[in-house]
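Excluded from the complex is one protein chain; the other protein chains are retained at their positions.
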Amino acid sequence: MKKIKVAIAGATGFTGLELVKILAKHPGVQITHLFAQSNLGKSISFFDNKIKNTKKLPKVSLLLNSDLDNIDTIFTALPHGEAHSIAKKLNKNSVLIDLSADFRISNKTTYEEWYKVPHLATNLQKKAVYGLSEINRALIKNTNIISCPGCYPTSILLPLIPLIKKKLINTNLIIADSKSGYSGAGKKIEDKKLYPNINQNLAIYGVGKHRHMPEIEQELSIYNSKKIQITFTPHLIPTFRGILSTIYLDLSKDVTSNDVYKCLKDFYNKEKFIEIVTSNNMINTNKVLNTNMCNIAVYKNKFKNKIIIASVIDNLVKGAAGQAVQNFNIRHGFSETLSLI
Amino acid sequence: MKKIKVAIAGATGFTGLELVKILAKHPGVQITHLFAQSNLGKSISFFDNKIKNTKKLPKVSLLLNSDLDNIDTIFTALPHGEAHSIAKKLNKNSVLIDLSADFRISNKTTYEEWYKVPHLATNLQKKAVYGLSEINRALIKNTNIISCPGCYPTSILLPLIPLIKKKLINTNLIIADSKSGYSGAGKKIEDKKLYPNINQNLAIYGVGKHRHMPEIEQELSIYNSKKIQITFTPHLIPTFRGILSTIYLDLSKDVTSNDVYKCLKDFYNKEKFIEIVTSNNMINTNKVLNTNMCNIAVYKNKFKNKIIIASVIDNLVKGAAGQAVQNFNIRHGFSETLSLI
Amino acid sequence: MKKIKVAIAGATGFTGLELVKILAKHPGVQITHLFAQSNLGKSISFFDNKIKNTKKLPKVSLLLNSDLDNIDTIFTALPHGEAHSIAKKLNKNSVLIDLSADFRISNKTTYEEWYKVPHLATNLQKKAVYGLSEINRALIKNTNIISCPGCYPTSILLPLIPLIKKKLINTNLIIADSKSGYSGAGKKIEDKKLYPNINQNLAIYGVGKHRHMPEIEQELSIYNSKKIQITFTPHLIPTFRGILSTIYLDLSKDVTSNDVYKCLKDFYNKEKFIEIVTSNNMINTNKVLNTNMCNIAVYKNKFKNKIIIASVIDNLVKGAAGQAVQNFNIRHGFSETLSLI
Partner (left out) sequence: MKKIKVAIAGATGFTGLELVKILAKHPGVQITHLFAQSNLGKSISFFDNKIKNTKKLPKVSLLLNSDLDNIDTIFTALPHGEAHSIAKKLNKNSVLIDLSADFRISNKTTYEEWYKVPHLATNLQKKAVYGLSEINRALIKNTNIISCPGCYPTSILLPLIPLIKKKLINTNLIIADSKSGYSGAGKKIEDKKLYPNINQNLAIYGVGKHRHMPEIEQELSIYNSKKIQITFTPHLIPTFRGILSTIYLDLSKDVTSNDVYKCLKDFYNKEKFIEIVTSNNMINTNKVLNTNMCNIAVYKNKFKNKIIIASVIDNLVKGAAGQAVQNFNIRHGFSETLSLI
């Protein structure tokens, strides 16, 4: 099998470590660089003692001034604002798979308003494809900048896009109540000193202000005649990983919950990483942890014109590293499930 | 101080142990019986090694055939269906403070439909007062059967009742998305063998079928011209205790989020166990764990006719044992906060 | 591949569920019965929502009065005292792989003294082989009663037996300080009501009285000229699974820590499930959770005639279900690692 030369920037963060775990066993990958800001020269096993066969992997090194010319694909799992300049440095045949928000928002003003930094690569923005694998597969195959979705958006967009395409729901009344383990909200926990605040705590945060909001609304609006606005409320749960989104919807006239179930079932019929279940099934993160799956349940409401949808993903896999590798497989012509099941 | 002779039935369950903890340090209480079904003769310290001074407490004994004549107040923290017969056995001066659902539902048919057991004390049902302390204080003072609210209902009714009374919200569009630690959903985890299902798991359950639903709708409807129906979705969170309810509301015409905040602030102005906070505050269970507090936050929504309310309680305290003792204090003329702060 | 017909008794306990998980994907196994005492007729997925493809598995049924004639191998993961009668009912070609203590103790009096029940199958006791896979492989291959070691003993015997065989340590001065997640001490937590006692708690228990003691001493003494007695102290750790045993040893004259390391390295040279590491390695349960591995580290002590050994296993895998399947593979001529890596 051909070997793609791969670098991972931000290799020692939660998402970066997941990328290393998945890519280290990928038969079509040769990991050539593991970039981080500190702990240079250390083995990646220092950061996660569950990673195996780390002897074959390169030591942690600094991205700055590194020669990126021989890299075929670079995964960037960095704070927002850092992938712009990396994108500009890459030669034109290299592929960037960015896991930050840097290329997610197509509108420069919206990006700068929500992320409080200038967009430094607006010309490249046009080339970027929003890497929601099951939805944008054809585009992903033909771009060199793949911008992977946020974890919350992945859990919300996958169930909603087919329903909006088919006009089954009232797009004025969408409420998404999301619950996430703290690895997902990691960027908010800026400092380990905040640990007392997450130990055995359930918290609501960022009401109406979470940065995943514009991204969700942008992607939903693509499939609608007018801009969609939603109510989105994230919550922090005292466990390391997993997202459960509970979505409250009003149905279009004469649409039933069964129509919704069938629509999703048909739409994702051939997908390996999406499972649609019926009303009688309990849905939970346990079933998807450490997998690239998104499980979606459609529940009836006693109000016949309403339904409840629940979706679960592992925020570090389908919500980050797993979907990134799925996109990598799509882009490079590998089997889409390679190294992911 | 006068000493009330108190028995606790179901003393070894999660809620029962909380009752023991609180009542053991109550200066107006003499605990005379700790009833359970098994482990008879054991010290209560066997069941929770954090309870102090257990030497002064009676050993665990069997309720069946016990003489209840000398008991002034009995707390019953038992599975539903068991408090009916106890209520009938009590002499007329004794007070029953029931923490199960047995006297919560005023309609016999509704009770039997949701709880799948016959109601065996329908004549006593009329005497029972729904023990939501801050709302029904005057009634609690004058009854011998106090039926304590469920944990989810406490977290939902306290913020909603004042708003419905003042007609600030659209009562047709209430969505309550509740998250609970597993001690609260304990009855669902019938068997410790299910532990693998709660370890590090986020789950949605009982959509549209949870037994706390009829109780919530019954109590909300009291303050409305017609019956209120709500969408209520419980979730199981991988931590022992704490409930956070996120409530999505539509405002009545011309009502603002500030009106809602002021309404709640005024209504609970003098309450020691309720705190109303503004939009800028993160709200979380950490602040209320092991206390009898209910904290409520009012959040603006970008849709001006909508708001989001979050409320947090400790399900075993304000949602169970704490509110029960608060009711005990009200009924017996003690300071309402005695042994609770 | 030939298919062995397998029954699992106690299928809904922690260990039973692990057996189901491993055996359900074993290409040489057809699971014909899943026995439990209650919840009859339920799917095994009810007990653990992470088990996959449960549709092909039989529903939970009652062992009592079941016809066991067509079963090739029965795994018994039951409380002690129950495997004796099952063993007597089996036809002579069937294999019993018992995960309880019922056939571990070769001396009837010792068994009855520690387990407080009569030994009802003393004639079969002689046929039973102590299923410490790496040590007793040849015997396991040729018996129809395999008695799998306890979880603590597995973690203690594997590092000690080679050292005693080679006379490298003073057998009068062995101290094993073991730490276990609560799934391993499950039998001690007789009742879910005790949960408050394990939530975020570190505890020492059963000092000098733990039932795994006689089993450890019996197996160590086999390799010594006189009976070995040890100091063994178990501790309960607030996590679900994993055992770490820290073993304090005095060396025989002129023996160095390097000799100990080499002895273990040589002894387990070809073993797939045992890894010996040097002093510089941190050792921890993370590396072995959900695997059948036992990792062993040899640490120098500043007292030159002493060393410290640490060993880690997953108590539900190498300490229970995994080793049981390893023994099954040995007994039936499958590759020893089948379905285990």
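Note that the chains are named A, B and C in the order they appear, and that numbering of residues resets to 1 at the start of each chain.
Methods note: a residue touches a chain if its C-beta (ideal position, glycine included) is under 8 Å from a C-beta of that chain, and two chains touch if they have at least 3 such contacts.
What you see is a predicted model; the values in this text were computed from it and never measured.
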Which residue, C:19, C:244 or C:338, contacts the hidden chain when the whole complex is considered?
-> C:244
Of B:3, B:25, B:50 or B:88, the residue that touches the missing chain is B:50
Contacts from subunit C to the absent chain lie at residues 175, 177, 179, 181, 196-197, 199-205, 207-208, 229, 231, 233, 235-240, 242-244, 246, 248, 279, 282-286, 289, 297, 299-303, 306, 308, 310, 312
Name every residue on subunit A in touch with the hidden partner chain.
-> 12-14, 17, 38-39, 47-50, 183, 189, 191-197, 199, 201, 240
Touching residues (missing chain, whole complex) on subunit B | 49-50, 282, 284, 286-287
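We take it that only the chains that are shown with their structure count from here on.
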Mean-CA-position distance for subunit C and subunit A (Å) | 41
Averaging C-alpha coordinates per chain, one finds the centres of subunit B and subunit C separated by a number of Å equal to 44
Which subunit A residues touch at least two other chains?
-> 282, 284, 286
